[in-house]
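The complex appears here minus one protein chain, its other protein chains still in place.
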Amino acid sequence: MDKDILLSMEDISVSFYTHRGIVKAVRNLNLQIKKGETLALVGESGCGKSVTAHTINQLIPMPPGKIESGKVIFEGRDLLKLDDKEIAALRGKRISMIFQEPMTSLNPVFKIGDQIADVFMAHEDIKKDEAMEKTVKLLELVKIPAPERRIKDYPHQLSGGMRQRVMIAMALASPEPGLLIADEPTTALDVTIQAQILRLIYDLKQDIKMSVLLITHDMGVVAETADRVIVMYAGRKMEEADVYSLFENPSHPYTQGLLNSLPSNEKYSDSTRLEAIKGTIPDLLTIGNECPFENRCPFAMSICRESFPEETKLDDDHSVWCHYVSDQVRTHTRAGSLLPTRGKE
Amino acid sequence: MEKLLEVKNLKTYFTLKSENFGVKPEVVKAVNDLSFEVNKGEILGIVGESGCGKSTLGKTILKLNHKSGGEILYNGSEIFDLSDKDLKDLRKKMQMVFQDPFSSLNPRKKVGSLLAQPMKIHNMGTKEEIEAKIDKIMEEVGINPVYKGRFPHQFSGGQRQRIGIARALMLDPEFIICDEAVSALDVSIQAQVLNLLLDLHDKYKFTYIFIAHDLAVVEFISTRILVMYLGKIVESADKNELVKDHLHPYTKALFDAFPVTDPKGRENREPVLMGDVPSPINPPSGCHFHPRCPRVMDKCRLEYPPLKEVSPGHKVACWLYE
Partner (left out) sequence: MNTEIQENTKEKSDEESAEKNSLFKEAVFQLKGNKSATIGFVIIVGFILMAFLAPWLTPFEPNDQDISIRKTAPFITSHILGTDDLGRDLLTRIIYGSRVSLVIGTISVSISLSFGILIGLISGFYGGWVDRIVMRFIDIMLAIPYVLLTIVIVALLGPSLVNAMIAIGVSQIPQYARVVRASVLAEKENDYITAERSLGASNFELMFKSILPNSIAPIFVQATLGVGDAILSSAALSFLGLGAQPPTSEWGLMIASSREFVTSAWWIVTFPGVAILLTVLGFNLLADGLRDVLDPRMKD
């Protein structure tokens, strides 16, 4: 086992048993987060990114949810085998989470200073004064102006951006930051505030080697903060790469389509139409073993309807799960080049 | 160019009533003395962050809100002075597409009756004519007319938004306000809907006001852009001009804050704009942007700068350009 790896999920499948049938939300997912790394899970709604995150600290409502298979290894233990008490001991301490709407995760009746100081006091044997001092320092670290006064504020007195900073501060209050799961942390924020929070997460990562699992639908957010990226679609992993090669060389047709759908894409400076992905996401109730993107994919072949592809390694840290790309790579390798397709230009 | 809509010194204030005795009611100046024009056939983008008043502005233009002062002239006549009958006739020409495809469609109505409603309200067409029109419009927005009998919740978000657009098209309008029309959609669906709106624009020569917080979307779809901050226009220019040469420090900050889909060089990005968006209840004195502005001067704290034309069609409200 690699010592650098903080968390690894192996062959995770999660389903929801609804009265309409079984929704296969995540299927055979593998992922690893290294210490000090920011891994982004990116995809559109229904792709399973949030379910994956919630599997880690077991926030999936069961029933209707059910973890069908797999392991979540965190610091040598399989989290799925822990009982409620042991999980509760990890939550908020070794594994913290920040949400899209920070108001819902802060206790509205306590001052924010007390809430953060409580986290300190839960970990260390220190007095309230000392914990408060540490809280002020922490709020400084997350760049909250005038922290001595802010600690006396209640959550509703803060703006959305400030609340998100407080949430990040709480995640950092544990002695040795383990894993921070950030579920769409900037989606509810204005763009200038989002830029501040993204910068903060990026800076903190440099300074204190925090490991972050970033859940987002926004490719821009990924490019600004992530080290490594997993693109998910309809419960499956489609592409995994380090952030530079993903944006340099997006190889899965879905990743390409996603980037082409962005109006900010440079190629649209003179164009009046976007290259949209046609169609809609398949029904997760009826989906079988096919590649879930098959019905929208411009390169779909007959094999795509039959089986989900195996991993195709393009590079040491760049893999794609796509029959078409795998074909391309095979033919190109024979021809002496390893460059996969970039679409039908 | 022919003017379709002229807004002069428009103000919309809201009074927040206090439940406590003796507390002075607070006034939100959601739209604070705005003037601009919309020309026939153009796509005017209005961009700004939450609380800047862009949605209130859209609703006031359609007389879905009150106004506290100023004029809204549609084809030269003030819409707030129209008789009920004339206003109802005008409503045929002006339509709106909403942000939330979940709440903007009546959940108890089937798609067929949702789309029939506009024509029924205005007593237009026979039953057969209405049905034929519904089929035509549904095909046009990319929803198979066989789904007429379904309820809104049986469609996905993107399809619901198409239905919302279809409803706006039923009365053959000439002017459509899209209020965050694609913000709630996934990017791949958002791209489809943006293309649809542009196709319809080409085909019917609609005039659009496209309101959004997403600069990239506004930049892509608009021909001209207004940037708003706390109830005021801070800058307005043709799209290409604004992209090339944004003058107001706030516009600059918006462009800088937009996350770029390229990780290269992210270590040495420009410092981001600090501070929060102030509450519109008590906006800062002088130029509302001055507490966050990196180029603030003494004058900015005292007096709000006028919206001044610095080059043809490019207006900016900033003391730097006086």
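Here the chain labels run A and B in written order, and each chain numbers its own residues starting at 1.
Methods note: a contact is a pair of C-beta atoms (placed from the backbone, for glycine too) under 8 Å apart; a residue touches a chain by one contact, two chains touch by 3 or more.
The structure displayed is predicted, hence computed values, not measured ones.
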| item | value |
| --- | --- |
| Of B:Ile143, B:Ala212, B:Leu230 or B:Cys300, the residue in touch with the unshown chain | B:Ile143 |
| Hidden partner chain, touching residue among B:Leu171, B:Val234, B:Leu247 or B:Cys293 | B:Leu171 |
| Full-complex contact with the absent chain, from B:Leu105, B:Ile134, B:Cys178 or B:Val277 | B:Leu105 |
| Touch criterion as defined above, residue of B:Gln192, B:Thr207, B:Ser236 or B:Thr261 at the omitted chain | B:Gln192 |
| For chain B, the residues touching the chain missing from this view | 59, 62, 64, 87-88, 91-92, 94-96, 98-100, 103-108, 117-118, 121-122, 139-144, 147, 150-151, 153-156, 159, 162, 164, 167, 171, 192, 195-196, 199 |
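We take it that only the chains that are shown with their structure count from here on.
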| item | value |
| --- | --- |
| Whole-Å separation of chain centres (CA-atom averages), chain A against chain B | 32 |
| Chain B-touching residues of chain A, taken from the complex the two chains share | 44-45, 159, 161-162, 190-196, 198-199, 202, 217-224, 226, 243-244, 247, 257-265, 268, 272-278, 280-281 |
| Residues of chain B that touch chain A when the two form their complex | 49-50, 156-159, 186-192, 194-195, 198, 213-217, 219-221, 253-254, 256-264, 266, 269, 272-274, 276-277 |
